[in-house]
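As you look at this complex, bear in mind that one protein chain is not there, while each of the others sits in place.
Chain naming follows the written order as A, B and C, and within any one chain the residues start at number 1.
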Amino acid sequence: MVELIQISPCAGLLPITLGSVTLDEQDVGRLTSLSPFGDASDLSAALEKAHGCTWPKPNRSTGKDGGRCIWFGRDEALLIGPAPDMGLAKHGAVVDQSDAWAVVSLAGPGAVDVLARLVPVDLRDAAFKRGHTVRTQVMHMNASITKLGTDHLMIMVFRSMAGTLVYDLKGAMAAVASRG
Amino acid sequence: MRLAGKGLVDRSTPVQFSFDGTTYKGFAGDTVASALLANGVKLMGRSFKYHRPRGVLSAGSEEPNALITTGKGAGQEPNVRATVQEVYDGLVTRSQNAWPSLDFDVMAVNDLGAPFLGAGFYYKTFMWPKRFWEAVYEPVIRKAAGLGALSGKSNEDTYERAYAFCDLLVIGAGPTGLMAALTAARAGADVIIADEDSLLGGRLNAETGAVGHQSGAAWAAAVVAELSSMENVRLMSRTTVTGAYDGGMYGALERVNQHTSHRGGGAPLECFWRISAKHAVLAAGALERPIAFQNNDRPGVMTAGAVRAYLNRWGVTPGKRVAVFGNNDDAHRTARDLAAAGVHVVALIDSRNDVAVPDFDGRVFKGAQVCNAAGRKELESITIRTATGEEALQVDCLAVSGGWNPTVHLTCHMGGRPTWREDIQAFVPTDGSIPNMTVAGACNGVFSTQQCLNDGVEAAKAALKALGKKNADVEVPKAEDAPYQMSPLWAVAGKGRAWLDFQNDVSVKDIKQAAVENFRSVEHMKRYTTQGMATDQGKNSNVAALAMLADATGRGIPETGTTTFRPPYSPVSIAAMGAGAQGHGFAPERWTTSHKRSVEMGAPMIEAGLWYRPSYFPKPGESTWRQSCDREVGYVRNAVGVCDVSTLGKIDIQGPDAAKLLDFVYTNMFSSLKVGRVRYGLMLREDGFVMDDGTTARLGEQHFVMTTTTAAAGNVMRHLEFVTQALHPEWEVSFASVTEQWAQFAVAGPKSRELLNGLLDEPIKGESWPFMACGPVSVVGVEGRLFRISFSGEHAYEIAVPSRYGASLFDILLKRAEEMGGGAYGMEALNVLRIEKGFITHAEIEGRATAFDIGAAKMISAKKDCVGKTMAARPGLVDEDRPQLVGLKPVDAAKQLTAGAHLFERDAEAVRINSKGHVSSVGFSPDLGTMIGLGFFARGPERHGEVIRMVDHLRGVETEVEICHPVFLDPEGERVRG
Amino acid sequence: MRFSGWRVLREGLTGNKGWAPHWRDPEPKAEYDAVIIGGGGHGLSTAYYLAKNHGMTNIAVLEKGYLGGGNVGRNTTIVRANYGQQGNSEFYSHSLKLWENLEEDLNYNAMMSQRGIINLFHSDGQRDAFARRGNMMINQGDDAELLDREGVRRLLPYLDFDNVRFPIYGGLLHRRGGTARHDAVAWGFARGADQRGVDLIQQCEVTGIDIENGKVRGVQTTRGAIRAKKVGIVVAGRSGQVAAMAGMRLPIESHVLQAFVTEGIKPVIDHVVSFGMGHFYISQSNKGGLVFGGDLDFYASYAQRGNMPMMEHVMEAGMTLMPMIGKAKVLRSWGGIMDMTPDGSPIIDKTDTEGLFIDCGWCYGGFKAVPGSGFSFAHLMATGEHHEPAAKYRLDRFRKGRGLMDEEATGSQHNLH
């Protein structure tokens, strides 16, 4: 009997710890892209009803582990965790992206310094607090970065670029570690 | 010579390093220059053109003479400033631009030829005989030019780039900068203070004056300690702010490990910072300028401030018998400090008549000038010209001060031009040159320590105000507050050569000659003489050269011109600014889910729009790629082939206006497409040329999935964003790239249905999936999608599953295909298969092809508007004489076709005006037993069956070819429907 | 005065007292047969060829700054004739032939150095595209050779062949391409024009173009009105502004292109190397500096300076292609203003105003065109007929879509060429 086996985007690449920072793949469950056809208010209401998190403002996330919604760009949010309620599709496009992204966590003292080697956005706590999220770039890759806590970030890039993400982060981690 | 009890070096940490093979001792905190001077070494380099012996001139990054090479093997680094490079145990350095040795340099013969090698001489000669320029003259000139040498080996060191953000960037950590940083930091601002020196404090570390109740150096150390303890402050030593850019962006180079032996691994040698600052304070100080006189370049002639720096900071006296020559009060301090340290000050020569001089045990000449220096490799004496005559003095060091130039450089980086100030005979920054930058201290022409401290506070307050932050109380300590008095003296009159640009060997005579030859504009003079084009960018000489040009042309300095500087402030390694890109870091690598298996199968992987795709899958016994390719083509034509097509762009489009969007971006109609069906679409750019093509499937009434070519996926996505945001924001439609979500495989060939039926939970029966049908399927329990489409002309499908299952599905498909006499096929076979069917790719729609050219003019629907429709109707785009798509086959089946060859009439000469088209794609068709090709030929569609000529000069191929229909196999399309 | 090695020797022996100005600084006359607006490379060569080829010596070049102060003095000095499109191919071919005799012609050493240009390719598709271009070059009568990977390795052993993001498949070698000393080209043409009687007038900005009844009458300048029967606009970087004085709008958007030079180092790169995947090209000057550049900064600009993102991209390209240059240090960076057209090719044409001509739109390829552009523009201005090698550089080609020369095949977006 044939069976399709699942392989995660960073299989065989992670985890890595260098200095005080650890990079690991994160299994966050389902990823669903939500885009309203027009105004987001109906979609927001449906979202709150079904999943307990509202439509996020730009650069912010709502909800919590297991049911988080992060702002994902213009007119787009990403529902992370649960399978989407099918009722959402009445108010906008609901697109399964569970396999489209490599999701990693970077954690430990100095995690923000590591990203400062690759990301052109100020991710220090004063400017980028827990629950804040950005669409930006990691080196040459478009990415989504969300702060889960002090020195704890979730980073997403396209699945096919998982190898490059690990390569770039590893180099930055080594450089930060070398400064002690 | 090192003096006991002087300086800030760490005498408890001795260090050994080598220069030109000799080992020397220094201390932690020494630069190569200070340590060599301490060891009595004065000759450190040779000049660029005349190879004149040179010693150190300065004590900073502006050094034009003491350029050395450090490191070995791939670590070799040329043109390192001995005045910046710190010594560490094991540091290897050597001199450069000298052969066979620094002491005896054959090329010094150039100096004797100087009368023939003056400014711009090379523009007037080396023209005869003609071919001698490239054969003889140029190679000799190239070899003689240049300074140090690269190793020629690939970089092995680690470099780094990083971003930083702050409210206030303070550039320079002298008295002004430290005070500015302290003021802003205490007020709670997020502060970065950067200084190129290893020790923060600027001139305070080089002077003896007190600040408050302690020495300047001690005060600086105390402020640095306080700043270090504050969380809102980042101190960056060994960090040169190299450029000012738009929007408060600054480039900065940190020399992370240039002062240690730490190499390799993760440890970066240097880091290039991109700093985003809301406000900046430029506190970069000032640079002292020499005075031109005959032989003023002899080793031992230095700037007066540099002599004080070596004395007070490094505890080194550059000479045992020192004279000081200046046109300003500042020079007097050098005499005073040297005398206080017990060094023999032979004389103080001040060009001004009426000045008060400090009391010391040496001769004083007022209203006098040094007019010559003697001693070739080491200064032996100077000649002084007074009102009464000339006199020679035996000295081994001459400290010279022609005044100070504010360090205006960064303020010029955004096009600002500095302003001339008559009172200090120098340029100062022009207000507003860099938005949100305040210039303070010596770089703004404020020269006393006290004034600098005050100015630092004021600059910080201005910044705080702009940032909307409250001031904090900062007490300004008391410090030296002497006025800066000077009288201009650029060059001492006399015969012989008086040097301005030391490194490039530009003398006062050269400037004058340039003026005579009518190079009177500053830019002309610079370019003609190379003045200011050396590694110091003219920091030491531009103002004096400008004064000389003004003098030669009878104009004032401000009327003559100004100086300008471009980034970087001091040179930055390519490796630092391009850090991370070496090897594979230059662009992301995109791997399909079948990548690993393809590599294991020995497939050469080729690049396609950042993705890697397999070229072919070699089998044992195959010695050429053609053998593999032919076999793979056979799989598809005769059994079943499997190919990963996940790299094609897939865009999920939904919403009430989804069909409207498709009708607008495609030339043909999509609103009429039935749910569950797929249609081929052609997309134009607004200028009417073909942008991309692909199939789009309708999954629901308001739900489509568009396919793009691999290379154009990003462009098409942007195009859709443009249309829906900038042209039709009223449309209710959303789309998202789902390229990465789905692993998609082509399963092609007569046995494709049979293969799939072993995997589909609900097998395909009869006509349940006709050609161009699509829909959801269950693939061994996984929700997938199936499309009955073909890029090979065979009965074929594309099957998609979520990417996590991609690798597994590929393996299963392969195994089944192999059992059925088929297998995997790569890009080479895919190319042959599609050429046989006349399907186009980006080889045909390369950006200059129109719908008319590819025979698709009728695909532009007359019933609606679409992007590109109007411009595609321009007369030039539908000209009957345009080369149009044709099939090509050699008249002699054994002959070769090559892509990139041009096409000519059979009897026409193969020259430009006769070229009537070209070959775009070729492949060997195993079915036809010959090479076939696609190409474009003027009026080609009218000429099927005619024989023309293909000429590829580059590959030496010339073939008679027959024009034919671009579909070579199965023109009726029976197989694809069967 | 004729320049030669003997002259340098004689002057050297007699104290270099005999050198004369390379050109005069005349006062503008009230009227000329023709006036050239713009004393850059193209303007000076136009004046030179008007005088030399067409006997028009009662002409003036009006320059608002100093001669050769625009892009001719701020570029990466590359000279080549390796174009693939009809129209460009014959033009650059003609220009290269003029370069090959320039020193003799001008009696000025412009240091034309035919050290060879190699355009690298990184896939089979790119190889075929370069083959098409190379064949066009040979069809035109120029030189081209298709090198495989080993052929490239023999010439450029220092490239990273083993660990590089875009592997090197081969290169198109154009041996007659190379570099020249940019300033000397401008000065040589200036001196040549001056010797033939042309008035080169610096610090003279044109502020208006006088047109009556559809005919040009002259120009207004900061040094007074000057009457002229013919006026040529040759002001790369300011073409839009000057054309607007005649009521014209041009198919041009101005962009900034950065270039970089390192500190002098001993010879290490003997050719001009171009890396298409990274939009990077490099050569080494005779003084020892590595001279290199990349793509446009991509936003419209007249600022003559760029920003860090493109600078870093250029450095990245250098590091991935030839990591042996890592320890060379960038001494200076600068930016030039590029007249970008919708097909990336230039314009040499008449205008709707009789007697008014325009030469513009050289994108970032203007330097190598200096002799050819002047030659062809002079021909057009003097005879009223298009010079054959430049005959396709028409203003109306965009409107009609006829004879577009889109070398990059990127379409009508100005900054993509």
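FYI, contacts are C-beta pairs under 8 Å (C-beta built on N, C-alpha and C of every residue); 3 or more make two chains touch, one makes a residue touch a chain.
The rule is simple: contacts and distances are computed from a predicted model.
Looking at the choices "Branched-chain amino acid transport system ATP-binding protein", "Ni,Fe-hydrogenase III large subunit", "Sarcosine oxidase subunit delta" or "NADH-quinone oxidoreductase subunit C", the name in the UniProt record of the chain not drawn here is "Sarcosine oxidase subunit delta".
In the full complex, the chain left out of view touches A, B, C. The missing chain, though absent from the display, is touched by one residue of B:Gly5, B:Gly73, B:Gly247 or B:Pro620; that residue is B:Gly247. Note on the undisplayed chain: of the listed residues C:Asn307, C:Ser333 or C:Thr353, the one touching it is C:Asn307. Touching the chain that is not shown, out of C:Phe130, C:Phe189, C:Phe260 or C:Phe398: C:Phe398 (per the contact rule at the top). Of the candidate positions C:Lys17, C:Arg154 or C:Arg249, contact with the hidden chain is made by C:Arg249. Set against the missing chain, the residues B:Asp10, B:Asp865, B:Glu909 or B:Glu960 yield one that touches it, B:Asp865. On the side of chain B, the interface with the absent chain consists of residues 245-249, 274, 276, 414, 435, 686-687, 718, 721-722, 725-727, 729-730, 865, 869-871, 874, using the contact rule stated above. Touching the omitted chain from chain C are residues 238, 240-241, 249-254, 298-303, 307, 309, 342, 398-399, 412-415.
Listed for chain A, the residues touching the missing chain in the whole complex are 58-59, 73-74, 76, 120-121, 134-137, 142.
As a convention for this text, only the chains that are shown with their structure count from here on.
Connectivity of the assembly in the absence of chain B: the other chains, held in place, form the touching groups A | C.
Centres computed as Cα averages put chain A at a distance of 31 Å from chain B.
Centre to centre, using the average C-alpha position, chain B and chain C are separated by 22 Å.
Here the spacing of chain A and chain C, counted between their Cα centres, is 48 Å. Shared contact sites, meaning residues of chain A that touch two or more other chains, are absent. Of all residues in chain C, none touches two or more other chains.
Per the touch definition, chain B reaches chain A in the complex via residues 158, 160-165, 190, 256, 262, 265-268, 271, 274, 276, 580, 584-585, 587-593, 611, 652, 654-656, 725, 732-742, 759, 779-782, 801-809, 812. Residues of chain B that touch chain C in their complex: 48, 76-79, 115-116, 118, 121-128, 130, 133-134, 138, 141-143, 145-155, 157, 159, 161, 243, 245-246, 249, 251, 272, 274, 413-415, 509, 513, 516-519, 521, 523-524, 527-528, 530, 533, 535, 537, 566-568, 571-575, 577-587, 589, 606-608, 685-689, 691, 842-843, 846-848, 871, 874-877, 879, 898-902, 910-912, 914-915, 918, 920-921, 951-955.
By the touch criterion stated above, chain C contacts chain B in their complex at residues 3-5, 7-9, 12-13, 15-16, 19-25, 65-67, 69, 73, 86, 89-90, 103-104, 107-115, 122-125, 127-136, 138-141, 144-146, 158, 160, 163-167, 181, 183-184, 187-188, 202, 262-268, 278, 284, 286-288, 303-305, 307-308, 311-312, 314-320, 323-334, 342, 397, 399-404, 406, 408-412.
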